[in-house]
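Sharing a structure below in structure tokens format, with a few things to ask.
Omission of a single protein chain aside, the complex is shown with its protein chains in their original locations.
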Amino acid sequence: MKFKLFRAPDGSQGGGSAPEAPVISTPVVTHGAGPVGPTKISARDVSVFYGDKQALYDVSLEIPDKTVTALIGPSGCGKSTFLRTMNRMNDTISHCRVTGRIEMDGEDINAKSVDPVLLRARVGMVFQKPNPFPKTIYENVAYGPRIHGLASSKGELDDIVQISLKRAGLWEEVSDRLHSPGTGLSGGQQQRLVIARAIAVEPEVILMDEPCSALDPIATAKIEELIDELRERYCIVIVTHSMAQAARVSQRTAFFHLGRLVETGPTEEIFTNPRERRTLDYITGRFG
Amino acid sequence: MTDAAANSPRIDRLRAGLKKRYAREKRFRAYGLLAIAIAVGFLVLLLGRIVEQGHTAFYAHTVTVPVYMDPARIDRGYPQGTNFEQLVAEQQLARMGVQDDAAGTKATAMRGLFSSELKYLAADRVARQPGLIGQTVTIAAPASDDADLFFKGKVSRDTPADQRRLSDQQIQWLDQMKADGHVSAHFNSGLFTRGDSTEPELAGVLGAVIGSALMLLVTALIAIPLGVGAALYLEEFAPKGKLTDLIEVNINNLAAVPSIIYGLLGLALFINWMHLPRASPLVGGLVLALMALPTIIIATRSSLKAVPPSIREAALAMGASKTQTVFQHTLPLAMPGVMTGAIISMAHALGETAPLLLIGMVSFVPGLPHSLVEPTGALPSLVYIWENASERAFHERTAAAILVLLAFMIVMNAAAILLRRRFERRW
């Protein structure tokens, strides 16, 4: 099966009509402490292949809404690969193949009728290295609303930019230099700018791929604080190398090892009382 | 589900713009494909046109004529002095039953259908076998350029007679010869075995090929050692500093100097100042060497850069001197890349024309070159000279010369590619 990145919408199903997809009742994740929402994304038997090499083996995972889910595990364990399946970023790699089923709000995101462009407007992503576009701060945040046509007037766009920057906790620092280049900000500021850029299109899910690995501890603390605030509005999935970070920001944790999902559960449980031996070894630092 | 519901107007809004966005996407992609189609299309058109115009030059027509070696007309001691063309023309007229006028205009017209090579062919036969005099000999007489073009279908009968180079009568004669089955086409070997000539049917590319080869020899002997040496110095020995930077900037700029400027340099330096012979392969080779130098330096440096420092360190740690390290380890490892770059720049030099024009390679040079210091032609300048020639028969030969030039370039580039494939090493 080969994915084409951008499929033109079928002539048969016009702009407004909802895609046909089997609606499966979404189980509410109940176990564990903390305010955990209903399931937002549900993955069943997801495998990913790069050419002949299999990177991910039959991962099944429920990701609740309004929650921070941390994906942890040693490098090369497939956590980033799994993250990228959730907004179909793997489509951009030509020899990459995904099997299994990933549902968002009960809808198969790999279905033919789902447009990756639309999906990515609903599932935002923040990368390891801050990657602001070589444009002004304002233009960076306005990028999403502009391409998706979300603002009908300049005023509306200004509001979106302001709100997004405020939510990303960057407004105070940049309000007086919105039109200076985004690449001129510090690393931590750049990462918050990229988060503001992601939330400017009002996504439902934000995927974060080791968002703090390139930052210093102070900047990291700010981002973690921000993630905690954003949890109220969004479903957040974060890949992290740092177990301390997973423990600090997430309510639920999934541990990956060698391309398989080993264990998942409330963060507290995983860190205090893991069921699997391998999880225990990893969090106690015996490997990784 | 509540979220999805709350979001739905937003999603609708997103979806509303999609159709337009995808239309734009499709259009943009089509522009890209169109651009490539234009580029590839032009290449096909270019090569197609040249093959179309040039393929006819690879064959030529002869007319088989019986020649009565009239003892009254041929000087036994000096057969070369005989006007065989006139002889053949008169006999041909007689066979066709045409009565010539007093001025002999018809014989002249008939003579115009045969190449002047006929004279040499006949004289050669007689000189080798004097016994043939008084007998009738069959000779395959090469058609003149105009007659040859006519047999190739490149002369339209519909053209008014005063606008074509063959008269109605000549065309009628040619038709008759063809109908009699005397005309045959054969491979035009002369194209590859002769030098330039003012008569198209006698003109060949060999002189230019040899001239180009001599020139490239000079270029290679000068540019490759100098270029490799300069690259070695800059990459391995040069102290980092202002002077090295200056040399680097200078080389980058030299690589982009228009080729005609090198022609001016060659004219001023080698011809006007050093009084080296004009239009000679020596001067041509020197100019092309100066032109190829920056390219070779750049190619050599990049392949030296690709040799990992660990190799150098290993040799140095064994107690080899810097020079020994470079010449025994670094350079041999970089050699495939160096040779590839050198061959490609030689292929480029082969096709370069403008500087050759300025050092005098625009004039007609008959025959084959013998030395590095005599005026000669070169393949690209031959293309230029033939393209400017007024005879129409030179057009197809120009295209043929281009095909020969391209063939050499393709061979050289293929050699470079093979070399790269064969010896390419990834560290």
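Points worth noting:
Read from first to last, the chains carry the letters A and B; within each, the first residue is number 1.
Going forward, a residue touches a chain if its C-beta (ideal position, glycine included) is under 8 Å from a C-beta of that chain, and two chains touch if they have at least 3 such contacts.
In this section, contacts and distances are computed from a predicted model.
The subunit not displayed here is recorded in UniProt as "Phosphate transport system permease protein", chosen from "Stage 0 sporulation protein KC", "Phosphate transport system permease protein", "RNA polymerase sigma factor" or "Radical SAM core domain-containing protein".
Listed by label, the shown chains that the missing chain touches in the whole complex are A, B. Checked against the hidden chain, the listed residues B:Val126, B:Ile297, B:Ala315 or B:Ala393 yield one contact partner: B:Ile297. For the chain left out of this panel, the touching residue among B:Leu93, B:Leu358 or B:Leu419 is B:Leu358.
Only one of B:Ala185, B:Leu217 or B:Met409 touches the chain withheld from this view, namely B:Met409.
Seen across the whole complex, the unshown chain contacts subunit A at 5-6, 87, 89, 92, 94, 116-121, 124-125, 127, 129, 131-135, 143-144, 146-148, 194, 197-198, 201. For subunit B, the residues in touch with the chain missing from this view are 21-22, 24-25, 27-29, 31-36, 38-40, 42-43, 45-46, 49-50, 53, 225-234, 237-238, 246-247, 249-254, 256-262, 264-265, 267-269, 272-275, 290, 293-294, 297, 321-323, 347-348, 350-354, 357-358, 360, 362, 380, 383-384, 387, 395, 398-399, 402, 405-406, 409, 413.
One rule holds in what follows: only the chains that are shown with their structure count from here on.
Per-chain Cα centroids separate subunit A from subunit B by 61 Å. By the touch criterion given at the top, residues 6, 8-9, 15-16, 26, 38, 40, 65, 105-106, 115, 117-118, 121-122, 147-150, 202, 204 of subunit A touch subunit B in their complex.
The touching residues of subunit B, counted against subunit A in their complex, run 1, 3-4, 7, 10-19, 21-22, 25-26.
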